[in-house]
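Here we show just some of the chains, and they stay where they sit in the whole.
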Amino acid sequence: MTPTGGANPDLPRLPRGLIDEAVAKALAEDLGLAGDITTDATVKAAATAIAVIAARKDGVVSGLALAEAAFRALDDGITFNPHVRDGAAVMPGTKIASISGSARAILTAERVALNFMGRMSGIATLTRAYVDSVAGTRAVIVDTRKTTPGLRAFEKYAVRCGGGGNHRTGLFDAILIKDNHIVAAGGAAQAVKAARAHAGHMVKVEVEVDTLDQLREVLAHGADAVLLDNMSLDELRQAVAINDGRVLLEASGGVSLDTVRAIAETGVDLISVGALTHSAPVLDLGIDFESAQR
Amino acid sequence: MTPTGGANPDLPRLPRGLIDEAVAKALAEDLGLAGDITTDATVKAAATAIAVIAARKDGVVSGLALAEAAFRALDDGITFNPHVRDGAAVMPGTKIASISGSARAILTAERVALNFMGRMSGIATLTRAYVDSVAGTRAVIVDTRKTTPGLRAFEKYAVRCGGGGNHRTGLFDAILIKDNHIVAAGGAAQAVKAARAHAGHMVKVEVEVDTLDQLREVLAHGADAVLLDNMSLDELRQAVAINDGRVLLEASGGVSLDTVRAIAETGVDLISVGALTHSAPVLDLGIDFESAQR
Amino acid sequence: MTPTGGANPDLPRLPRGLIDEAVAKALAEDLGLAGDITTDATVKAAATAIAVIAARKDGVVSGLALAEAAFRALDDGITFNPHVRDGAAVMPGTKIASISGSARAILTAERVALNFMGRMSGIATLTRAYVDSVAGTRAVIVDTRKTTPGLRAFEKYAVRCGGGGNHRTGLFDAILIKDNHIVAAGGAAQAVKAARAHAGHMVKVEVEVDTLDQLREVLAHGADAVLLDNMSLDELRQAVAINDGRVLLEASGGVSLDTVRAIAETGVDLISVGALTHSAPVLDLGIDFESAQR
C-alpha cells in the first residue's frame, strides 16, 4: 500500500507492518467468522457511498493511516482522501477525511477506523493541552511506558502528534534506574556504574531520585538524566539550581493540567505524564454519509 | 497453565489463548530484542523478592489472570497469590496479589502486568459507578463496540467485573440496524424483514430509532430490542409506555454519571455507555516490594 | 484484493482476512520450502495458459473466492473469471471459472484451489439435497458445530450456498443447554434461569430435551428455542402440538436424506444435520487446460 499522500513530514513514519497487523487484528475481532451480518442483510453489494469522518469536539487529529488501512482492508477500491494531516487541530464539524466506494465496506470498517482514530486523537488532544500549558517554558512534555498493551507504537506516535516528546520506547532502548534497582545494586553510585558497564555506548542512562541528597550523589556519577520523583515545587527549584545545567532533569509524579505550568516554571527540562496514554478520553469523532447510491 | 484458583466463579472464563497471546505481545513490545537492560545491569540473577500489587485509589479489580500470566511468562517459578478476586472493591492500600520469586522477573514484568490490570480495573471501576447510580431501577448498564483495538475480550470482561452487561461482541453475533442500514434497505420495516431473512435463528435483531414514530413502526415488525438514540427523558418515558413490555428498550447517547439515574428512572431496560471502554481512566495500582534477597 | 465481481449478493461476505490466511496456510502446506519442483522442472517460466474449472458431477458451487485467492497468491497477474456464482447448480461439464496467465502459477495453485472448492461445493451440494427434500414444509435445514477444525467459517458459508441456514457459530454467540449442563445446573429450569442471568440481552437461549415432559418444563421457563433430541416422528408431532408456536422447535439426531422429509412434515421449524459438514463427500471438480503458450 502506498503511503498516504497527506502524511505530516514532521512526524515519524509508523512502520507499515505495525499498521497492517494492528488493523487486521482489530477487524478480525469485530468480524469473527460470520462477518457484518447487519450490513450483509440490509445493504446491496453494489451500493456505493461517500462518507466523511468529522470531529464532534475540539481536538487534535491522529491515526489517519490506520483509518485508511481499515477501510482499504475491506475493499481496496475504496478512496480515502484526508482533508487534514495528523497533528492538525480540529473543531466540531471539521471534516477530517472523505471515504468513497463500496457502501458495505465503509459501514463494516467504520467502527474499527474510529476506534483507532478516536483513541489516538484523544491522546494527541490531551498532550496538546499539556504542551499548551507549558508554552514559553523550557519544559518538554513526554510520555511513559504506561501505554495500552499492543498499541505502544501508535500511542507514542499520537503523543508526537500532540506536540509532546517520547521517553524511551521500552525496557530495551534506554536505562532508567528506579528505587528497586538502586537497592538491588547497593546504592545509586553502584547502579549507575553497573549500568554504564552493561549498556552499549549508544544507550542513555537516567536515574530516579526522591531527594536532593540522592540527586547530588547521582550527579557525581555520570547519568545522562535524572528523574525527580514526586518532588514539591520548592524541591524541583532547588534541584534545578543544584544541577546547574549538567544533566537533563525530568519531573514526574502528580502532574495534572492544574499543576503542570507551575512545575514547568521551576526550570526542569522534561515533565513526564502517564495520563497522556493511560487516561486520555477518546476524541469524539463520527462518520457522516454525504451521499449514497443504492 | 492452570487456571488461577481465585477466579470469580460468577464471571465468564476468558479464553486462555487470548490471554497468552495478548501477554506475549505486550511483553514483546516492552522487551524488544535486548530485553530489560536496566534490571540486567543492576539486579543479580539469583536475587529473589516478594512484592505486592496494591491499590492506590478506590476501585474495582479486573485482570488478575493477565497479571499472573505476565509474571509467569518471565519465569514460571514465580508464585502469584491473589488476595482478592476480579470484581472485588478495593481501597487505597488494599493488597490485591502477592508475587514471589525471581526479583528480575518481577521487575521486568511489572509494567506489563500493571498496564493490563490498570486499564481493566479502570473500566470495571467506571462501570461500577454507573451500575451503582442506577441501583433499584430495572436498567442494566451495558457496553458498546467502542473498545480498544485488540483488547475487546478483556474490556468486555472488565465491564462484567464492574457489574455491567455485555452488548453484542462484534458485527458477527447480533444484528443492530442503524440509520444508514435503514436508508439502504428502504425503510425500517424492510430492514427488519431483511435481517430476519438473512440471519440465523439464534441471532437477535435490534433496531436503532430516533423518534417515537420510528419506534411504533419497528414494534410492528418484530425486532427483539430497540435502541432509542439520543432521546430526551420525556421521549424515553413515552417510548416505555408505547412499548408496554413488548421488546427490550435500550437508551443510548449522551449518557454520563450525571444523567444516567434519570435515564434509568424512565423505565428503559438497558443503558449503553461507550465511555465505559473508550474513556475510562486507569485505576491507579502499584507494586511494592516487601522483601528482597540480593 | 478487490472482492470478486461475481459474488452472489444474497450470500454473506466471507471476511477477507480469513480467506487470505487459509489460502496462505494451504499453499505453505503444499509448497514447503522447495516449492513445486515438478512444474519448475518441466514448464518454462514464460509459458502462459488458459484453464477452466469444470464440474465433473452435478452439484452446487461454493468457494470461488478461495480458488481465486489461491491462483492470485501465486501470481497477481492471473486473471480469474467466474462464469457462475457461489450457490449455482452445475452439471458435469459446466464451466465454473476461467483462469488465464502464467502456466506455472496455474499448475502450482490448482490442487489448493480445488481442495477448497471441492470440499465447500460438496457441503453445498449435500445441503441442497436436504433443502430440496423438505421443500414445501416450514423446516429450515441448519448446520452444527461438527465442522472441520480451522474451516468453520467456510463450511458454514457453504451451507448457506446450498440453501441451508446457520446454527450458532461457536460456543460464544448463543447458548445451547445440553443434558450435562442441565444436570450440573440442577434441572432444566435452573439452567435456563442461569443462562438468562449470565448471558447478554442479545444472546438467544436454546435447550435440548429428550422427552416431552422436559419440553413442557422448559416451555415454562422462557427459552427461545428447544432442540428435540432423537425423538420419534410421533414425539415430534406431539412436541409441535404442545409448543403451539411459542418457541422455535429444532429436530436433531438420526437425520438422513431418507428420513428428513418425514421429520419436516411433523411441523418442526428447524432440522439440524451434522452430516452437512462432517460427512459430505467432495464435489468432483477438475481443471482443464484450454490453451497453452509454451
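The letters A, B and C name the chains in turn, as written, and every chain counts its residues from 1.
One rule holds for everything that comes next: contacts are C-beta pairs under 8 Å (C-beta built on N, C-alpha and C of every residue); 3 or more make two chains touch, one makes a residue touch a chain.
Not measured: the values here are computed from a predicted model.
J.: Could you tell me how many identical protein chains the full complex contains, when just 3 are shown?
T.: This complex, considered in full, is made up of 6 identical copies.
The rule is simple: only the chains that are shown with their structure count from here on.
J.: Which one of the chains is farthest from chain C, going by Cα centres?
T.: Relative to chain C, the chain with the farthest C-alpha centre is A.
J.: Same residues or different residues where chain B meets chain C? The copies count as same if more than half of the interface numbers are shared.
T.: same
J.: If I average the Cα coordinates per chain and compare with the overall Cα mean, which chain comes out closest?
T.: Centroid comparison flags B as closest.
J.: Take the average of all CA coordinates in chain A, do the same for chain C, and state the distance between these two points in whole angstrom.
T.: Using C-alpha averages as centres, the distance is 43 Å.
J.: Go ahead and note the Å separation of the Cα centroids belonging to chain A and chain B.
T.: Centres of chain A and chain B (C-alpha means) sit 22 Å apart.
J.: Express in whole angstrom the distance between the two chain centres, defined as the mean CA positions of chain B and chain C.
T.: 33
J.: Hunt down the residues of chain A that sit against at least two other chains at once, touch-wise.
T.: Residues 31-37, 40, 44, 108 of chain A touch two or more partner chains.
J.: Write out the stretch or stretches of chain B touching chain C in their complex.
T.: 12, 140, 142, 165-169, 172-174, 198, 200-204, 206, 224-225, 248, 269-270
J.: Given the complex with chain C, which residues does chain A contribute to the contact?
T.: Residues 24, 27-28, 31-37, 40, 44-46, 73-77, 102, 104, 108.
J.: Can you name the residues of chain A that touch chain B in the complex?
T.: On the chain A side, the touching residues are 22-23, 25-26, 29-44, 47, 103, 107-108, 111-112, 114-116, 118-119, 122, 145-153, 169-173, 175-178, 180-186, 191, 194-195, 197-199, 203, 274-275, 278-279, 281-282, 289, 292, 294.
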